[in-house]
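Here the complex is missing one protein chain, while the rest keep their positions.
Chain IDs A, B and C follow the sequence of writing; residue 1 opens each chain.
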Amino acid sequence: MSLFDELFSFAELQKILSDETRIQRMLDFEAALAKAEARAGAIPEGSARKIAEFCRVERFDLSFITKQAARSGNVPIPLVKLLTEDVAQQDKDAARFVHWGATSQDVIDTGMILQLRDALDLIDKDSARLTDSLATLATEHRATPVVARTWMQQALPTTFGFILAGWLDALLRHRKRLQECRARVLCLQFGGAVGTLAALAGRGPDIAKALADELRLSLPAAPWHTHRDRLAEIAAVLGLLTGTLGKIARDISLHSQTEIGELCEPGGEGRGGSSTMPHKRNPVTCAIVLQAAIRVPALVSTMLSAMPQEYERGLGNWHAEWETLPQILWLAGGALHHLAEMLPSLDVHKDRMLQNLEMTRGMIFAEAVSMALADRMGKMPAHLLLESASTKARAEHRHLKEVLREEPGLRSHLTPADMESLFDIRNYLGSAEQFVDQIVAHARSFVTTH
Amino acid sequence: MSLFDELFSFAELQKILSDETRIQRMLDFEAALAKAEARAGAIPEGSARKIAEFCRVERFDLSFITKQAARSGNVPIPLVKLLTEDVAQQDKDAARFVHWGATSQDVIDTGMILQLRDALDLIDKDSARLTDSLATLATEHRATPVVARTWMQQALPTTFGFILAGWLDALLRHRKRLQECRARVLCLQFGGAVGTLAALAGRGPDIAKALADELRLSLPAAPWHTHRDRLAEIAAVLGLLTGTLGKIARDISLHSQTEIGELCEPGGEGRGGSSTMPHKRNPVTCAIVLQAAIRVPALVSTMLSAMPQEYERGLGNWHAEWETLPQILWLAGGALHHLAEMLPSLDVHKDRMLQNLEMTRGMIFAEAVSMALADRMGKMPAHLLLESASTKARAEHRHLKEVLREEPGLRSHLTPADMESLFDIRNYLGSAEQFVDQIVAHARSFVTTH
Amino acid sequence: MSLFDELFSFAELQKILSDETRIQRMLDFEAALAKAEARAGAIPEGSARKIAEFCRVERFDLSFITKQAARSGNVPIPLVKLLTEDVAQQDKDAARFVHWGATSQDVIDTGMILQLRDALDLIDKDSARLTDSLATLATEHRATPVVARTWMQQALPTTFGFILAGWLDALLRHRKRLQECRARVLCLQFGGAVGTLAALAGRGPDIAKALADELRLSLPAAPWHTHRDRLAEIAAVLGLLTGTLGKIARDISLHSQTEIGELCEPGGEGRGGSSTMPHKRNPVTCAIVLQAAIRVPALVSTMLSAMPQEYERGLGNWHAEWETLPQILWLAGGALHHLAEMLPSLDVHKDRMLQNLEMTRGMIFAEAVSMALADRMGKMPAHLLLESASTKARAEHRHLKEVLREEPGLRSHLTPADMESLFDIRNYLGSAEQFVDQIVAHARSFVTTH
Partner (left out) sequence: MSLFDELFSFAELQKILSDETRIQRMLDFEAALAKAEARAGAIPEGSARKIAEFCRVERFDLSFITKQAARSGNVPIPLVKLLTEDVAQQDKDAARFVHWGATSQDVIDTGMILQLRDALDLIDKDSARLTDSLATLATEHRATPVVARTWMQQALPTTFGFILAGWLDALLRHRKRLQECRARVLCLQFGGAVGTLAALAGRGPDIAKALADELRLSLPAAPWHTHRDRLAEIAAVLGLLTGTLGKIARDISLHSQTEIGELCEPGGEGRGGSSTMPHKRNPVTCAIVLQAAIRVPALVSTMLSAMPQEYERGLGNWHAEWETLPQILWLAGGALHHLAEMLPSLDVHKDRMLQNLEMTRGMIFAEAVSMALADRMGKMPAHLLLESASTKARAEHRHLKEVLREEPGLRSHLTPADMESLFDIRNYLGSAEQFVDQIVAHARSFVTTH
């Protein structure tokens, strides 16, 4: 249990990525290998059963393995040695067939793929949960007016539903990407010492097929010891996902600023509070998601940098993946989980949204008035009129509508009713609601295909 | 023309990514927008025709635009201003409709997507060329023996065709990835000031559809101003591709070392030569590809880091993409091009491959002998016998086969014919050739779907 | 002239980093080498003079060099060839001594160091300008109250001078770092083909010394062809500087939000404006600085990744530096320049600062009251009293002071005068002003030592 397990990630994912599970997945490989080889007639069935029986992490002294790994350069060498000795105590014949024809990298890579599958299942679940919440929320706030901000300055009105739908749309693309690469990534690694399965004579491909079946993994056209694009790909896709989570968190944290106050993370006992400053409710979930969004891109670059692995086994670059990919899973999965957990309870302050729309005293409607006038008096005169009225309104701290009403030239083009209409938020939301509908419909029809 | 254009990339791609083309693609957006708006009845057809007529980069003073862009923070603001003035000289009415309802980000993003499409077309072409060459070469060297190396140490025999097929297999996955993301990435950006298309009243979506048609881009469910996952995705996919190119270049450069000499980049006038060291033929293409493989991962991380863009328009993070994505295209496309260009002329020295297989005096067959003996005398005694024979052979600089022949215990298990067979490379290549066949068949049947 | 030259950087720096200057600095190396060799008696003085005469970039066809560089893998090979031919036209003897005993890497690396020196001079100048402005501004706003924000929520009062002094203090550290590494980085590269200066027989070190003198560079203990820590160090120091610039820009952009309005970048013709939204003044300088702060960290990682260069000359990793280091200079120097240019004209709205301090109706003084009461009634009762009063004030939209006044238990501990004092910003600024004074004094006494 590390200090940041609960803060940056969550228990279920952390368990999948723990040392214990990592070793267990390596042992799962060894057990499945024995079974597959028995099925293919390469080793006796009894031996396979016996080996599989011993492939349980509880039987091993992890700290001993850790120490030995430092000498050999990887974990399976001492692990297989201990397993063989352990089996040999009961069945000398079976011991002969432990790890038969495999290499350490087969164990490490396939073990990692098995952990990856479990982690991706959790990520799928949380992705679905988050997109469901967003679809509900986007529908609810389909027409809730809020000011849109560009360059961190108030620009024009939009709807909060449109903002939510934007988040949702991006997340749906990530779910699609995860599906596409899942099939490619979740595949067996099994090639023996140099990828040729030489030690298994001609039976290699049959055993590989049986082994893939045992582990419910797809079977690649060939072993891929120094071709790491699959692992780098899942890292990149998780990097993309985290980028969007970071965008959502950044938006929430900006909308939650004291001076803006449109959103607020849920409170509750000890949550984001401060012992001495009773007015504070800190956006803790945003902080967690943003830390992931800052860290994951660099970790993805590490996975890409590690790709040019030498010859038939990499030196150092392969080792560089061992902690990096789990960290990406841990951070991306953790950020997703915390956001999915928090989002349904997000406080939305529609009153503050309306107040903020009023803050510039009509300035955010300048474009609308300008466009309306352009049709009637030409673009340039319209623009100049608005510019001077805006300057005046700002200088005198008055509402733009009021200042414009005093413009003699304007009355001939716009009636008082026109003016009311132009300064009505509802009339300048463009197609925001239609976009919300399209995206929510897409979300509702999204089908998980695996 | 920059100093490294030809060295790190190539003219055709460089042209697509030039300032001139960049501005032209922005102007293409403006022209298509006018046409689409005319089609939708939003502006007069004559005005649209007039606007389109002026959308040619030759009409603009780029250095003036560059200077102005520094004040406004982007290029379209001065560009649209100049275009409007230019059109106005001939047709005041038409000038009113320049850039109608669009925002600068629409122009920049869609312009970039158009450049991207052209660049991806080049990358597709070079990918196909490279995989074709590799399929041919892998077939030719399907059974050419070469030593496999792990941890940069000689390990066991394999075939050179298997090494080539590994490169090929990875590249085929990249071609698939490029196809999958192409459809997602090549889509229109069009949302107006804040993504709602408010200035176009209800006609926004229709115009967007017509505009996508004009530009032959797909139409997204909604504008995506601050959702940059598509651009980051293509960056990541190119990062994956570059990683594999780097792996190939690293392998070639290692096989080309003076002391190994199994491969050699083609020579030719001035190519990789040294004026004072006549024995040198430097792997220039490998250097180019490797520099890309070192630089692109970090640039991908920049694209991911830039994803959390604020509200409805990012501040700084959006700007961070403007040079980064083109650089990724430039480096990845350049590396691919140079490798595709060089590979068909790669010198393969089969004699040196055979020599190197002999270098350890039979040691690389120790595993084969050990496996054969294990079946007959048990795994442990076999291992011990091999270990002592190997130590002896190494100490006395003799061939392992010769030392083993003197072992009295061995004769009862292995006949002289067995021994010859065990030390025959051809008998310890495992399923290498079958893997080659599978991958080449896959390459031959690869279909480009767009 | 590239599209983003003026936007992301500035003309003077851009000139230093241009292709023309790059070649000129390589030629400066060749000229100085000839002179140094003449001084050491290794070549005739007349030849040296003749060579130096021809070392002018205007004499060369850059696009021809670019094309040739793609074949040889670097620029000096064709450059030296052309220079030799050029000299030979006038003086065959002199031509023999062009590039005498040097290798391409000597030319490239020393040329880069010369560009670096000029770029660092500009950076020094702009750093000094920026810290001067900040010292002035910090003094002016030494006691200007503003709310401090943590987790992007209002926390307690501070002074704007303290914020400015924090920026200043960090920048002074960067100036110190730049001085420290300057001496280490600005040194000669001169080693010949493999770093031994073998072609110069025993005269190598003497010539190296003379060459360093000629170029006013320091002389390292030995050539450093594949030891790139100096270049990576300057990259890292510029990365640190850019991080602080990014922090300043992020702060300014946050303080400039419409809803906060405490700061505003200066306006002026076309500056940060929007043609259709007259209320907008976009923080253009912040955007430029932030884009640099997003891009530079990844470029620094590239310089670090490129460090493990093979043997006596790197393959690809050396090449990876050629564009990366100039880009870092360009971005860091550009961001610094734009910020130094803008800062003296930054609009500071003290009225909005005061308004925002009032926004939470006294909540930001809760800690002050709580600390005062803790001394008199114990920490826990004080905390509970404040908590309940704060909840009440928030619920009823009343001022905390007002609610507290109604608390019967409070009167025995705090007089009305105490209360006024506790809710007076001036009494809860801690040592902010003292910190400002310390930092400004440090700035005033900062001495540039080179």
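Convention: a contact is a pair of C-beta atoms (placed from the backbone, for glycine too) under 8 Å apart; a residue touches a chain by one contact, two chains touch by 3 or more.
What you see is a predicted model, and the numbers here were worked out from it, not measured in a lab.
Considering C:Asp91, C:Glu233, C:Glu387 or C:Asp418, the position touching the chain not shown turns out to be C:Glu233 (whole complex). The chain not shown here is touched by just one of A:Leu27, A:Leu114, A:Ala293 or A:Ala393, and that residue is A:Ala293. Only one of the listed residues, C:Pro78, C:Gly111 or C:Gly204, touches the absent chain: C:Gly204.
Residue A:Val284 is the one among A:Leu83, A:Val284, A:Ala374 or A:Ala389 that touches the chain not shown.
For the chain missing from the display, the contacting residue among B:Ser301, B:Gln327 or B:Ser431 is B:Ser301, taking the whole complex into account. Across C:Met152, C:Cys264 or C:Leu325, the single residue that touches the chain missing here is C:Met152.
For chain C, the residues touching the chain absent from view are 73, 96, 148-152, 155-158, 162-163, 165-166, 169-170, 173-174, 176-177, 180, 184, 192-202, 204-205, 220-224, 226-230, 232-233, 236-237, 239-240, 242-244, 246-247, 249-251, 254, 290, 293-294, 296-298, 300-302, 304-305, 307-313, 315, 367-368, 371, 374, 378-379, 428-432, 434-435, 438-439, 442. For chain B, the residues in touch with the chain missing from this view are 149-156, 253-254, 256-260, 272, 275-283, 287, 298, 301, 305, 356, 359-360, 363-364, 366-367, 370-371, 383, 386-387, 390-391, 394.
Touching the omitted chain from chain A are residues 1-8, 19, 22-23, 62-63, 65-75, 77, 81, 193, 199, 249, 253, 268-273, 275-277, 282-284, 286-291, 293-295, 297-299, 301-302, 305-306, 315-317, 319-320, 322-324.
Definition applied: only the chains that are shown with their structure count from here on.
Per-pair counts of C-beta contacts peak for the chains A-B. Note on chain placement: the centre of chain A and the centre of chain B lie 24 Å apart, centres being C-alpha means. If you average the Cα atoms of chain B and of chain C, the two centres end up 33 Å apart. Among the residues of chain C, those in touch with two or more other chains are 253, 272, 275-277, 282-283, 287, 298, 301, 305.
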